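Rather than the whole complex, this shows some of its chains in their spots.
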Amino acid sequence: MNNWQRMVWDQRELFLQGFSVTLQVCGVAFVCALAGGLLLALLRVRVALLRPLVIFLIEFFRATPVLVQLLWVNYVWPELFGWPNTFFTAACVALALQSSGYLAETFRGALEAIPRGQFEAAGSLGLSRTRTFLRIVLPQMLLDAAPSIGNQFTVIVKSSALVSVIAVPDLMFESQKLVNRWYEPIEILTATAAIYIGFIFLMSWGLARVAGALRRRFGLAMNN
Amino acid sequence: MAAAATPCIRVVDLHKRFDELEVLKGVSFEVHRGTVLSMIGASGSGKSTLLRCINRLEAPTAGDVLFEGQSLVQANGRALGYNEINRLRRDLGMVFQQFNLWPHMTVLQNVMEAPRHVRNMDKAKAREVAEACLRRVHLWDKAGAYPARLSGGQQQRVAIARALAMQPKVMLFDEPTSSLDPELTEEVLAVMRELARDGTTMIVVTHEMGFAREVSDHVMFLHNGLVEEQGPPERVFGAPQSERLRQFLSRTNVQQGSRA
Amino acid sequence: MSDNLREVFDLTLFGEYRAVLLKGLWMSLGVFTSSAVLALALGLGIALLRVGRRPWLRRYAIFHTEVARNAPDYIMIVWVHFVLPLLVGKVIGQRLEFNPFYSAVIALAFVYSGYFAETFRAGIEAVPRGHIEAGQALGMSARRITWRLVLPQVVRRMLPESTNQFISMFKATSIVSLIAVPDLMYQVQMVSAQEMKPMPLYTGAALVYFVIVFCAATALQSFSSRWRAKVYA
Amino acid sequence: QTLDSGIRPESTLAKVLKSGVMRVGYAQTGPFFYKVAKTGELGGIYFDAATELAKQMNVKVEFKEVTFQNATVGLRRDDYDVFGSALTYTMARAMAVDYIGPLYEVGSLLMVHKDNAGRFKTLADFNDPSVTFSVVSGGSEEPRIPILFPKAKLITTTGQAELGAEPVRAKKSDVWMSSQVAVLLMAKRTNWAVAFDPEHPIDRRPSSWAVRYGDYEWKNFLDFWAGFMRTNGETDRLMKLHMDRIGNA
């Protein structure tokens, strides 16, 4: 028990500091992943010309280990594209890439699940394409995809435990440092796991609540 | 009713083919301003497809659709783009069989959306228009409800209000009562009767022969992708010429005879 | 291309060490298939408990799902390998040590059982109530309804989403090297430590993962769309 | 017979002798303990040493692999009797496990990019705010850099040691500090890495094996063995042998 006090509670500032970095990386990556996933999904569905390329990209992002994505984005991209130039940006980009691949497929599913009639009703009233997408299609897509989006958030948070290979001092990094200080991984890792589990749980629970509340509000909740 | 010089809708030798299947094989007709055309025909005869071509939800394979003399298919020898079609569609209200209300918007939002962002009315004005339309279909008290909470008949009437709010010159109805029970059917037909009385140009695909007979100026029987017979309702129902129409009417009559 | 880039994409090392790397790949596939089968079975069981009628089991299912999905794989693996044997050992009063392969399989199966349980649950709930009621109205037993009416629809409907999960899972096997299970990643690290060229080796590994996942996903996709075409016209 | 010698029966030494098996934990590090990648055979300085020790004790030897991270956990959990791969003395580790007398002294080297090599003439040039070090987390160099080069900046990576050199290759940092073995190997294997003053390793630290605390017989016995290996020059000989072997592999 003494170990818990000394290695976990007394080190709370380090844990917090690492957690705040994790939070930032995941936040930025999540937003980018949503945007990227949406873009890829739209390109895949709407732009026939680019479809093979987009499918390749989606599969490539989904199918390569995130560790390697981190290394590539951080060490290879700057030479190819002159960007990104900080470790933090690279970490966000790499995490976002992976999840945007998954999310692109999720969004495509949601997009294809929207009844044709919804588009046709908008078309028959003369709504512009942009307006139709933003106002009619997007909200329904997000609602439909909410569970998978929640899942993807957990994936991002969990993958973020690897960003320290490119020197981003996240929660996992700080906890490793503590492990290296005392060689007592069990308490420290258990505490770290508790933070991750608690955080992910809170976030996905919150998201599910919001989605559930919206569905109930629209009267869509109790279908079958 | 006096026919204007240019017909409101003119369909010229319209063909539509889905891969193998030729659904419309050359349909031509005209609808004049302020008149009501009913389309009848067996399931699969191409009624919905025809209606959808008029609204350009489907692209015709050949032939033309003219709205007040303007083609919805091409201009100056090239096909119309999405935005051009969209501009024309503003004046063609469509009420779908499946309603197609937007589930994430309230009734009022459903109705206001197009006036506000297609006609670019300001919010107050759009609200006023929407209110008028919803009152017309006796649903103003449901303005704040979401579509999923409405009964079928109510949803159908919201769909009508949504189309009306654009103050279209023509209304297209696709089997507006086919999935409603008798009481709800009556509700929806009442609203349509009222529209007809007010002189709205309408094209109605329907199974309600009674309604077709009572309200329309012109009835068209579609069979196998062709106009098999058309004319004023008295003649079409009273003295059908074609064998196939007689058969169609007798079937529906037998069954309706056995009702009531 | 600069020297550096040429080095990153120089895959000759990969060819040179193909024997060990291939051995690692087999191990990766072994870990993957074992844990995937376990995770599927466990996930299915949990999902059935979750939609079942017994409140306590339902509560356990929720708890299981949440903990499993939310635990970082890395920590889970270390925990299962080092802490779990201590706990179990204390209970049965005997020193226990897990073979790293089993630890890895248990940890991965646990984490992904949570994901699969959620996927299955969504699928079960998407089966229209009427299909179940039709079975009940004909007097079919609850078990028969589950196995014959519900699950066949669930499995086929959830194929695309499960593909996502299988992909994640296959990639996740790369962390078993943490407890010295000699999978592909482990071999790559070993070679890299001796050749001092991590980038080309990791790049090659990524390409291997990519090719395998891509082929498998494409095959699954074409299978599932063929089935859907048949049943959903 | 073991009782006659005065070894407590609960001592690991007694257990090893009695069971006839010595369990040695190892993690793969440099020339000390490694698998030959192409064949998967075990080898290394301490591998040879442990094998020799077992032979002289007339027991069998059993090797168990762990990752470096988990080395001390496995030891304290009694997965093996001695952790026989290279542990460099650090205070943190010494509070968790007991080192045996040093078997060898390792030094560190600094490695820079060849485009940058001209910038650094003396060791003092590295102690400058414009210089960024990269180092891998958990290694014995990590805590030494702030002491040796207080003015320099430091970034820490995790994972494999050689991934700590990547920032230098990508010019995101200026210098990598690592064990002399790793730096020499990298300089030899790649065409961009240059070791700074390779003849003079800096910051020499003892490297050795570790056992659990509280087992005097076992610790004394291994101390004795370590003293022999060092004084005799046996570890030096093995080092040369393996450096040659790895270098030419």
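As written, the chains take the letters A, B, C and D, and residue 1 is the first residue of each chain.
Quick note on the criterion: a residue touches a chain if its C-beta (ideal position, glycine included) is under 8 Å from a C-beta of that chain, and two chains touch if they have at least 3 such contacts.
A quick note: this is a predicted structure, and the numbers were derived from the prediction, not measured.
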item: Stoichiometric formula of the complex, labels as displayed; value: A x1, B x2, C x1, D x1
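Criterion: only the chains that are shown with their structure count from here on.
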item: Chain pair with the most C-beta contacts; value: A-C
item: Remotest chain, subunit D as reference, centres from CA atoms; value: B
item: Subunit B and subunit D, separation of their C-alpha mean positions in angstrom; value: 83
item: Chain centre separation in whole Å, for subunit B relative to subunit A (CA means); value: 45
item: Of all residues in subunit D, the ones touching two or more other chains; value: 69-70, 73, 163, 166, 169-170
item: Numbers and ranges of subunit C residues touching at least 2 other chains; value: 4, 78, 82, 198-199
item: Pairwise chain contacts under the document criterion; value: A-B, A-C, A-D, C-D
item: Residue ranges of subunit A in contact with subunit C within the complex; value: 59-60, 62-69, 71-72, 75-76, 79-80, 102, 105-106, 109, 147-148, 151, 154-155, 157-158, 161-162, 172, 185-186, 189-190, 192-193, 196-197, 200-201, 204, 224
item: Residues on subunit C engaged by subunit D in the complex (per definition of touch); value: 3-4, 7, 17, 19-20, 23, 78, 81-82, 86, 95, 97, 177-180, 187, 189-199
item: Of subunit C, residues touching subunit A in the complex; value: 2, 4-5, 8, 66-67, 69-76, 78-79, 82-83, 115, 118, 122, 125-130, 160-161, 164, 167-168, 171, 174, 185, 198-199, 202-203, 205-207, 209-210, 212-214, 217
